[in-house]
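After the C-alpha cells below, expect a handful of questions from me.
Right, subunit A next:
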Amino acid sequence: MTLLLALFALTHAGYLAAGWSIGLLAIGAYALSVLVRGRALSKRVPLSRQRWMNSLPDEDEQS
Partner candidate 1 sequence: MTTPTEVENPRSEPAAAADFFAVNSIADASVSTGSATTKVLGWLTLAGLVVLLVFAFIISPEDSRETADGAIIGQFDAVRLLYLHVPAAVFAYVAFALTGLGSIIYLWKRSRWWDHVAHSSAEIGVVFCGVTLLTGVIWGRPVWNTWWEWGDVRIVTTLLLFLIFVGYLAFRSVPSEPRRQARNASVLAIIGALNIPVVNRSVEWWENRTLHQQSTLEELKIEDATLLTLMIGFAVFGLMFLWLLIHRFRVAWLAEEVEQHGLKQALRRRREEAQREAMVS
Partner candidate 2 sequence: MNTSDATPGHLSLMGILRTSWHIWRKDLLIELRSRVLLNQILPFAVLVLMLFAFALDGDSTTLEFFAPGLFWVAVLLAALLAIGRSVATEQADATMDNFRLGSSSPVAVFFGKTLVILTQLLVLEIVLAVGVIVFYGARLSEPLLFVSTSVVATSGIASAGTLYAVAISKLGVRETLLPLLLMPALVPVLIGATRAFGDALGTAGVNGWQWLGLLGAFALAYLTLGALVFGSLLEEN
Partner candidate 3 sequence: MGFAKLAFLAMELAVSLRSLVVLLGSFPALSGVDLDIQSGEIVYVRGANGAGKTTLLRFCAGLLNFYSGEGQVLGFDIRDANSDTRQMWRTQVGYLGHETRLYPDLTAQENLAFLAKLCRAEMAALQYGVERLELSQELLATRVGSLSAGQRRRVALAGVVLRSPKLWLLDEPHASLDSRGRSCVDQLIVDAAKAGATLLVVTHEPVAHELLEAVPADLSVGESAASGSATAGSEAAGSASGGSAIACAPGSSRLVELSGGAVKGNR
C-alpha cells in the first residue's frame, strides 16, 4: 500500500488519474445532460419539425 502511494507520488499518477477522470466525467455529464434535454423537448415537437430525421419528407421546405 505504501509502495503504491510512493509510486503515485513519484509518477504523478494520482494527479494524472484525477485530471483525466474529472475532465472526461465533466464532459460526459454535460453530453448526457444535452441528450436528456433533447429527449425531453423532442417529445413535445411534431416529427415533421425535426428536420434532422432525414427519413421524413421535408414538408415545410416551401414556406
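Criterion: contacts are C-beta pairs under 8 Å (C-beta built on N, C-alpha and C of every residue); 3 or more make two chains touch, one makes a residue touch a chain; residues count from 1.
A quick word on the picks: all candidates are chains of the complex that A comes from, given by their letters.
Since the model is a prediction, treat every value here as computed from it, not as a measurement.
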| item | value |
| --- | --- |
| Candidate touching subunit A in this complex, from 1, 2 or 3 | 1 |
| Candidate 1-facing residues of subunit A, complex | 11-13, 15-16, 18-20, 22-24, 26-27, 30-31, 34-35, 37-39, 41-54, 58-60, 63 |
